[in-house]
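Before any comments, here is the structure.
Note that one protein chain is taken out, while the other chains of the complex remain in position.
Moving on, here comes chain A:
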Amino acid sequence: MLQVSIYRYNPETDSAPYMQEFQVDTQGRDVMVLDVLHMMKEQDNGLAYRRSCREGVCGSDGMNMNGKNGLACITPLSEVVKNGKLTLRPLPGLPVIRDLVVDMGLFYQQYERIQPYLQNDEPAPAIERLQSPEDRDKLDGLYECILCACCSTSCPSFWWNPDKFVGPAGLLQSYRFLVDSRDTATQERLAELEDPFSVFRCRGIMNCVAVCPKGLNPTRAIGKIREMLLASGT
């Protein structure tokens, strides 16, 4: 029997959130945390959490498992359970809508702020724009972000200034476009970031790197943006 302690809050019936205990029979199998949630939902129909692809590519089921952010669908119990106990909480720092479902509004706003789309002011050719394999390689480790918010919601700087600090996820995408050989808006992009908060609130704590379920490194991308900002002489 697995002992699961889970954060519950239903705004219609609960004046405050509380932790609820569940006993889950996994029959000794090393299932994923998402499978455990499905079993719990069969016990309690009202349990709310997001899920979609169940294979770690859609980014729906980011949550805090025994104190660490990650995706429930690709986290096996053997990786996370300590002493037969599993504690599940919503991603920290964002308003809770219900149970494990958080309001991702602030997170998405920071993503939108960095203008996450290719900008190129030259007319498009009749075929594709050419890009060397070396230039394309620069996008590896950046474009794979799934917007699960595990990184930004593990970041103390984002907890303090979610409205002003872009956060690791947004900055990773910012760098993805800054470094794309096909993008011509580099100076405009950098100008948008040169204030004390947007980039420079990063204190290099590297929680983002520790939790990213895709193995990406936002801290390195943030370092590169800082270098570009300094080099652009402003």
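Following the convention adopted for this analysis, a contact is a pair of C-beta atoms (placed from the backbone, for glycine too) under 8 Å apart; a residue touches a chain by one contact, two chains touch by 3 or more; residues count from 1.
What we mean here is this: contacts and distances are computed from a predicted model.
Missing from the rendering is one chain, named in UniProt as "Succinate dehydrogenase flavoprotein subunit" (options: "Fe-S cluster assembly ATPase SufC", "Arginine ABC transporter ATP-binding protein", "Sulfurtransferase TusD" or "Succinate dehydrogenase flavoprotein subunit"). When the whole complex is considered, the residue among A:M104, A:L190 or A:I222 that touches the unshown chain is A:M104. Interface note: of A:Q23, A:S52, A:Q187 or A:S232, the residue touching the hidden chain in the full complex is A:S52.
What chain A contributes to its contact with the hidden chain is residues 10-13, 41-42, 45-46, 48-60, 74, 76, 97-99, 101, 104, 108, 112, 115-118, 120, 124, 126-133, 136, 139, 143-144, 146-147, 177, 180, 182-183.
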